[in-house]
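Note that one protein chain is taken out, while the other chains of the complex remain in position.
Up next is chain A:
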């Protein structure tokens, strides 16, 4: 009696258990390489090898000694920050206009602004290289900054459009009827309400810029080498856990940024179609 009951319980729950097993295996498959990199970075071995036999911080010391990696990380952070600020300056006004517009033209402009997301970076790099050389900028920090800004704009536009649509028209209408001018409405009502959206859009742009190899390859020079470029060239010559160490540092930065985004507007704004 009880035996059949428990067997039938198991039968009922079997699909759920199978799904759970599948999900766990899937996540293990995704996360294993990342865990591997983190573990290796704390290893004592000369080469990247697994399993790690003894642990040390020597490869983090190596990061401090071998300047190019940390210098390029610092440079990448500055570039990412600057391009995010520029993207916000261009993207926020565009997003505000697009979010409320009912015209078909707005959809067109919106698609255009989001286009860098769907164009292969290599193509975008070639196109920008031609264009920027033609107007005399060529390979320079300015060009690098412009390229990164172009790719950052979609992230800012997407989050701000989503947040701005989410708050609806009523707050601004309430302010208008209370006598606030357009500028006052923007300063006292709109900006505080979409601030979180701007912030997380910019953080996302920073993450994308930090990780962007292709554009940086086109416009980088000895003075303007970003972290991914330096990491790639380092890997071509050496194969030691210093790469794992700088990779771990990069991951920590990304994790902190993602946590901040989750705390402000929530990651759903980035994953749902705008």
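Here is the rule we go by: contacts are C-beta pairs under 8 Å (C-beta built on N, C-alpha and C of every residue); 3 or more make two chains touch, one makes a residue touch a chain; residues count from 1.
Keep in mind that, in the parts below, contacts and distances are computed from a predicted model.
Note on the omitted subunit: UniProt lists it as "Spermidine/putrescine import ATP-binding protein PotA", one of the names in "ABC transmembrane type-1 domain-containing protein", "Spermidine/putrescine import ATP-binding protein PotA", "Biotin-dependent carboxyltransferase family protein" or "Tryptophan synthase alpha chain". Among A:64, A:134, A:177 or A:222, the one in contact with the hidden chain is A:177. Residues of chain A that touch the chain left out of view are 170-171, 173-181, 184, 188-189, 192-193.
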